[in-house]
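Take this structure first; my questions come after.
As you look at this complex, bear in mind that one protein chain is not there, while each of the others sits in place.
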Amino acid sequence: MTNSSTSVPLNYLNHKTGLWSWLTSTDHKRIGLMYMYTIAIFFCVAAILGLLMRIEKLTPGQTIMTAQTYNGMFTIHGIIMIFIVVIPGLAAVFGNIFLPIMIGAKDVAFPKLNLFSWYVFITGALLGLYSQFANGNSPDTGWTFYVPYSAAASSNVVIALTAAFVLGFASILTGLNFIVTIHRMRAPGMTWFRMPLFPWSLYATAWIQLLATPIVGITLLMVIAERTLHIGFFDPSLGGDPVLYQHLFWIYSHPAVYVMILPAMGVVTEIFPTFSQKPVFGYVPIVFSSLAIALVGYFVWGHHMFTSGISYESRWFFSFLTFLVAIPSAIKVFNWLSTMYGGSVDLKPPLLFAISFIFLFTIGGFTGLTLGSLATNIQLHNTDFVVAHFHYIIFGGMGFAFFAAIHYWFPKIYGRMYNFKWANISWGFLFVGFNLLYFPLFVIGIQGMPRRYFDYDPKFQTGEVLSTIGAFILITGLILMISNLVYHSRRGAIAPANPWHGVTLEWQIPSPPPHENFDEIPVITHEPYRFDHPHTN
Amino acid sequence: METLFNEGSNLAGAVDRAFIFIFAVSFIFTIGITALMIYILIHFSRKRNKNPQQFSHNTKLEVVWTVIPILIVLVMFYYGWVGFAPMRQVPKDAMPVTVIGKMWSWEFDYGNGKLSKELVVPYNKNVKLNLVSVDVNHSLFIPAFRVKEDVIPGYKNYLWFRPIMKGTFDIYCTEYCGLAHSAMTAKAVVVDSLEFNKWLADLKVTGNVPDHPGLAIIKANACLTCHSMDGSKIIGPSFKGLFGRKTVVVTDSGEKEIEANGDYIKKSIIDPNADVVKGFNKGLMQSYKEKISAEDLDKIVDYFKTAGEAK
Amino acid sequence: MKNHENHVSSDSLNWTVLVILLILTAITILAIKIHLGAFTVALALILASIKVTIVLTYFMHLKFENLLLRLMVGGVFLLFAVVIVITFIDYYFR
Partner (left out) sequence: MSTNEHSEFIDSDTGKLGMWLFLFTELFLFGGLFIVYSVMRSKYADDFHHAALELNAFVGATNTVVLLVSSMTVAMSLTAIQQKRGGKAMGLLFITLLLAGVFMVNKYFEWGHKFGLHLYPGSDVMKSLPHGEIMFFGLYYMMTGLHALHVIIGGILLTIVILKIKSGKINSEHYLLQENGALYWHLVDLIWIFLFPLLYLIT
């Protein structure tokens, strides 16, 4: 440590030191950081797999790996990214660190349970990794584990399924903790409608985690039972129903996509007012749109199964609801724009990432609509168009929101400031690389290039090559960004308590926050986003 | 762009219309939103606008931007629906072709043992594809025709189209099915009716003549574990020479001789313990009432009939 | 902590609830014996739901809990019912 540590007052980072004090800490901020580091490591692993896949796709046929390797690679890439990176992602990292502070609490409702969830998470994550390497026999089912293939494929599928099951359990516990925290721990005077919007989005998310995850849990258990006990719920030769598996899987996994995006929406909803010094536009509609997304999002799972032979009636029913679930997202986009409109807009890195979130999320969302429409879905289902859709919306949406969040709260978390210039430069690489990486996939998807294809028709090569070039630009941006952040988390200039002049509670306490967050629990007397009464620090 | 504007089938037009509508709306909105963002960044930048306004809602605006997207998505839904609905209404006269998906190749069964590795179809004639999988899930995708449907074991999925463009088109498997998923491709060839008929006539009957549909059902229900085809007696009487055979059966009201006609065969399957063939035990064969539909019963009878005539 | 608002149910209430539950169980079994065809399942499920409601209200003290929790429990069951119904939009029409 540098000599500055003596000048920094005691805070959650330095009040106790040593690895052990971290691994046994029930402090929500430390747990949040532990999630962040784990997730970052896993993200890098999965991202490198993504890059390798892109290199493989440079030429038709075998380029650098065999088909078996490629198939295992997109499976584990998907499993890590979905179950380890983006589903816990924002909620477990920034939710843990900032939810209690933003509602004026000293910790979450069940601190020990919170630490326990982290261990469950780690167990699941390691199992997931193990499933890839054990016996040199990686599972190759895709992250969706469709039966009957997954009931017959490589033996490591059971390990991968168990990993997903365990990770689901961690997700449930986090959700449970957050709901109770929000219900029971708000500071005096903080009524529901005086709660900031990031906690609101976590609240909606937590309900999905709680009520959808068990379904996939039991479904994965059934597949495990199918493989080990030969029960055969999904095996047609025993009378089982492979499409029923798809129903059960998507009953969870569609709501799960909103587990990814809702906290991301919450993050940018915090950033826009702060960097415009203007209240959130339409607080109440934003709250209700979050709840509506959570609720309606529960009923549209069938749009992943439009071509699976489900009944005609349910096809149009699911398509119809899919379109309706887009409305709350639309409302949010317009509210964000109006929040900035008329403000005093300061284009610092967090805002830069937040507006690119809007751009990428809009593209991702609209291509989602294209997929939700019955006629076009028939053409686009399981093509690279879908791959582009969800990378735009997950990586472009949730990923960029994560980047926005880390740039926004970095000074609060570490008490130091990163370098703006490098942040902007890395943003440039990320943004350009991202679009070059995924946009061509829309085009070749429309032309009919299927996903999960190791080999392809040479007519798609232009798109594939452009996409791979994009991946290299993107990785450059990522390395720049991560270096900037890692370096300055220890060496950066000391940051003030409230560098962005934010008004939510986390900005009213020192940076980094003291172990107990608040010396005295604050009393809330007004709505969260009031910039007309500047707070004194 | 080869396939997007290659409208290879009668269904393609409506799909593309839906696509173009959604694309146009998306394009306008994305450009509009981006432009607005840039405008805000410039016009309200901190340098120019030191004093942020403090408004925080406007009910009229909020209603407007809720209602307009609702209307827009309803139209999108409508286009998607009308583009899709005909895909599920197979014309009566459609020529059936059975598509067999297996790891990792396609086979197109034109009936009577005529199997092909290519899907050859007559120009401007309705074709119905019945999708059968012998192992895991697959999905048949012909981009130029805008058709795709999963091929799932145990399911009777189907799709249909009327090719309106001659030429050779790609067929892909779009449901992950293991190692060589990406190699599970084939070609669809659209030719004149005349040419098609000639092609079909020339198509060799390949080794495995497919079973008579009735026999297929018999095999699928494992009837042959108890009934032989060669005259030997297993648990039940042999199927050899069944049709028209004179048999003595034991009923509740004593013995009688019957001739095995269609009705008797059906009855033996649905209610096997009513007329028990003399020399065999009652109660061994279970009723297949729930498992074999009336349609399939007809096919079984038809099979026995044709097998009998062949002798 | 003081559990000031916690309700104490008397033993006699618990006994009454048990007797009602046992009677409902008996009715269920008897109702199955007289064959009601398609309604048998419906009836069995309705009776089971009544029993579950009783357990929730009295044994699990929902009656004495705040409205929010009661709404949550109701909502959760409703949500599950809707999921089943939507699944059957597929299976019923197939």
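In order of appearance the chains are A, B and C, and numbering begins at 1 in each one.
Definition applied: contacts are C-beta pairs under 8 Å (C-beta built on N, C-alpha and C of every residue); 3 or more make two chains touch, one makes a residue touch a chain.
For clarity, every value in this text was computed on a predicted model and none was experimentally measured.
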item: Contact list for the unshown chain, restricted to visible chains; value: A, B, C
item: Residue among A:40, A:58, A:134 or A:231 that touches the chain left out of view; value: A:231
item: Absent-chain contact - pick from A:60, A:111 or A:496; value: A:111
item: Absent chain, residues of subunit A that touch it; value: 10, 15-16, 21, 24-27, 106-107, 109-113, 172, 176-177, 179-180, 183-185, 210-215, 217-219, 222, 225, 229-233, 238-241, 244, 247-248, 251, 514-516
item: Chain not shown, touching residues in subunit B; value: 286, 290-291
item: For subunit C, residues in touch with the removed chain; value: 1-3, 6, 8-11, 14-15, 17-18, 21-22, 25, 28-29, 32, 40-41, 44-45, 47-48, 51-52, 55-56, 58-60, 69, 72-73, 76-77, 80, 83-84, 87-88, 91-92
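The criterion applied here is as follows: only the chains that are shown with their structure count from here on.
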item: Contact graph of the chains (line, ring, star, complete, other); value: line
item: Chain centre separation in whole Å, for subunit C relative to subunit A (CA means); value: 37
item: Overlap residues in subunit A, where contacts from two or more other chains coincide; value: 243, 312
item: Touching residues on subunit B, where the partner in the complex is subunit A; value: 1-4, 14-15, 18-19, 22-23, 25-26, 29-30, 33-34, 36-37, 40-41, 44-46, 49-58, 61-62, 65-66, 69-70, 73-74, 76-77, 79-84, 87-88, 135-137, 139, 141, 143-144, 146-150, 152-155, 157, 170, 172-183
item: Subunit A - residues contacting subunit B, complex; value: 67-68, 71, 140-142, 146, 148-149, 152-153, 236-237, 241-243, 276-285, 307-309, 312, 315-316, 319-320, 323-324, 326-327, 330-331, 333-335, 337-338, 340-347, 355, 358-359, 362-363, 366-367, 369-370, 372-379, 381-383, 443, 446-448, 450-457, 459, 529, 531-532
item: Of all residues in subunit C, those that touch subunit A in their complex; value: 68, 76, 79, 82-83, 86-87, 89-94
